[in-house]
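Every protein chain except one is present and positioned as in the full complex.
So, chain A:
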Amino acid sequence: MVSLAPWGPAARLEELPLLKRGAEAEIRLGEFMGLQAVYKARVRKPYMHPRLAERLVRLRTRREARVIAAARAAGVSAPALLAVFPSLGLIVMEYVEGPLLKDVIDRRGLGAGGLVEEAGYNLGLLHRAGVVHGDPTTSNYIVRGGGVVLIDYGLAEFSSSVEDRAVDLHLFRRAVESTHAPLAGELYSLYTRGYLRAVGEWGGEVLRRAEEIRLRGRYVRERRRSVWGVG
């Protein structure tokens, strides 16, 4: 691993404390120019030809960085991008400190309703920017300073299709159904209320499609819920 000495106290990435190891990436905690920072290093898939694995790491690292930049520009509450090293598969970003929205809902129930609406609002802003998240569960929102931060863009893509947008809503609904079952209906309606506030007139179509996807019963693009979505 290349030395990151100019930017942080740790000479080597693997010396940084590991927050999470997943199939897609390893997340470490470090410093970047005096700020607490998250180092997200994508994993090269050992079952692929090295050149293919390398190509994917670069491509996906670049894409994730672009998505985060587009999200921030559109006003989404997302972690600040600090540095990108496509050849290392490494993204350095702001460390967002706070409890997961999931845990806040567990503690406060519908008392966290305002935050859920805020979460939906942020997804709406992201969609308006032409980006779908791919894993918008209550574990991928961090509560900070009375609002929420939408994290983990590892599976995000540039897309303005109704289907892709509806899948995001569907994933949120499935997440609250499995983790906050008794409140699922209310939480989803708060989320969509915030969402509609952000997107305006085409929101209705996305909501209807999300309902269709639910009826189709397909586990489309559903993934393990985790802080970083790298499971």
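Heads up, the rule we're going with is that contacts are C-beta pairs under 8 Å (C-beta built on N, C-alpha and C of every residue); 3 or more make two chains touch, one makes a residue touch a chain; residues count from 1.
Keep this in mind: contacts and distances are computed from a predicted model.
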I notice the complex is incomplete. Of the names "tRNA N6-adenosine threonylcarbamoyltransferase", "Electron transfer flavoprotein subunit alpha/FixB family protein", "ABC transporter substrate-binding protein" or "ArsR family transcriptional regulator", which is the UniProt protein name for the chain that's not shown? "tRNA N6-adenosine threonylcarbamoyltransferase"
Using the definition of touch stated at the top, determine which of A:L18, A:M48, A:A73 or A:L110 touches the missing chain. A:M48
Which one touches the absent chain: A:V38, A:V116, A:I151 or A:V167? A:V167
If the missing chain were put back, which residues of chain A would it touch? 22-23, 45-49, 51-52, 55-56, 134, 155, 157, 164, 167, 217-224, 231
